[in-house]
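The structure under discussion appears below in the form of C-alpha cells.
With one protein chain held back, the other chains of the complex are shown just where they sit.
Residue numbering begins at 1 within each chain, and the chains themselves are lettered A and B in the order written.
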Amino acid sequence: MWTFFHKLASPPHFYDLAAKFIPWFAVLGFVFVAYGTVAGLFFAPADYQQGDAFRIIYVHVPAAYLSMMAYMIMAVSAGIGLVWRIKLSHAVAAAAAPLGAWFTFLALATGSIWGRPMWGTWWEWGDPRLTSELIMLFLYFGYMALRAAIDDPAKADKASAVLALVGAVNIPIIHFSVEWWSSLHQGATLIREGGPAIQTSMLYPLLAMIFGFTFLFGALLLGRVRTEVLFRERRSRWVYNLVLPDEGRG
Amino acid sequence: MNEMLAMGNYGAYVWSSFGLTLIVLVACVIQGINRHKSVFHDVKTRIRAMESES
Partner (left out) sequence: MNDVILNMPSVLRGFSAVVRRDILLAWKRPGDMLNPLFFFAMVSTLFPLAVGPTTEQLAFSGPGVVWVAALLASLLSLNSLFMSDFEDGSLDQLLLSPQPLPMLTLAKAVSHWLIAGLPLVLVSPLVAITFQMPARTIGVMMVTLSFGTMSLSLLGSIGAALTVGLNRGTALLSLLILPLAMPVLIFGARTVSMAAADDAVSAGVYFLAAYCMLMLTLAPFATAAALRISNE
C-alpha cells in the first residue's frame, strides 16, 4: 500500500501515469457531457415554472460543484504537502487553483445569465449561492496572488498551503453567514430546497453532466500537474532524459 | 427545429450559457496544452544551453 503511494508520488512515475490517464478521462468526460447536453437541451421536459430557462442548470450546477471540489482538492493536497512534505501534492494544489477559479467564474456567469429571465436582474444579492460563489472567486484570487508574489517556489508552496487551509476552515462559515444574511431579506433562490421532486428525465442528464464535468476537470488537472512537475523537476536527471532522448547519456 | 432552438423565448439565455461554458472549457484545454508546450520548450533550451557550456 505505502509503496504504491510512494511510487505514485515520485515525479517521473506520475508524469507517465498521468499521460496514460488523461485520454481516458477526456473521452469519458466528453461522452458524458455530450449525452448530458443533448438530453438536457432537447429531451428533458421544460420546467413547469421556469420553462426552458431551467436548462441552464445543466452547466450551472456542475460548474458550481466543481468550484467547491477544486478548492477541496487544493486545500487537501496543500495540507498533505505541508505535513508530509510531498512535492507532488504542492504541484496539484498549484494546478488546481486557476482551474477552480475558471469554474467559479463559469458558475457565476451562468448563474447571472439564469437570473436575468428568472429574477429580471443580472445580479441578485439576495441569492446566497451566487454571493458565496463570488467570495469563492475572491479566495482563489487571493491564493493565486500570494503564490505569484513569492519568488522562492518552496516558500510559495508552503505559504499558500497555509492560506488554503485557513480558507478551507472559513468556507463553511462564509456559506453559513451568507445564508443567514440573505434569509433576512426575501430569499430568491433558483433551486428550491424541499421543492417538488425533480423528474428522472431531468435528473439523469444533470447527473451525466456532473460526472462528465468531473472527468473533464480531472483531465485538465492532470495535464496542468504534469506541466508543474516538468517545470519543478527541470534540473533532474529524468527530465534531462525526457527532453533530450537521443542525446541522453542515461 | 426553430422552435427547439428558440427554447420558449429563453433561447438567448440558454444558448449563451452553454456557449460560454464551451468557450471556457476549450480555452482551458488550449491554455493547458500551450503552457505544457512552452514549459517543455523552455526546459529543453535551458538544458541545451547548459550542455553547450560544459
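Convention: a residue touches a chain if its C-beta (ideal position, glycine included) is under 8 Å from a C-beta of that chain, and two chains touch if they have at least 3 such contacts.
As the structure is a computational prediction, the values presented were derived from the model and not from experiment.
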| item | value |
| --- | --- |
| Omitted chain - touching chains that are shown | A |
| Touch criterion as defined above, residue of A:Phe21, A:Phe43, A:Trp84 or A:Trp180 at the omitted chain | A:Trp180 |
| Per the touch definition above, residue among A:Leu8, A:Met72 or A:Val166 touching the missing chain | A:Val166 |
| Contact footprint on chain A, counting only the chain that is left out | 82, 135, 138-139, 141-142, 145-146, 149-150, 155, 158-159, 162-163, 165-167, 169-170, 173-174, 176-178, 180-181, 184 |
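Keep this in mind: only the chains that are shown with their structure count from here on.
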| item | value |
| --- | --- |
| Approximate Å spacing (C-alpha centroids) for the pair chain A, chain B | 15 |
| Interface residues, chain B side, partner chain A - complex | 4, 7-11, 13-14, 16-18, 20-21, 24-25, 28-29, 32-33, 35-36, 39-40, 42-44, 46-48, 51 |
| Residue numbers on chain A that touch chain B, as the complex places them | 37, 41-42, 46, 51-53, 55-56, 58-60, 63, 99, 102, 105-106, 109-110, 113-114, 116-117, 216, 220, 223-224, 226-227, 230-231, 234, 239-240, 243-244, 247 |
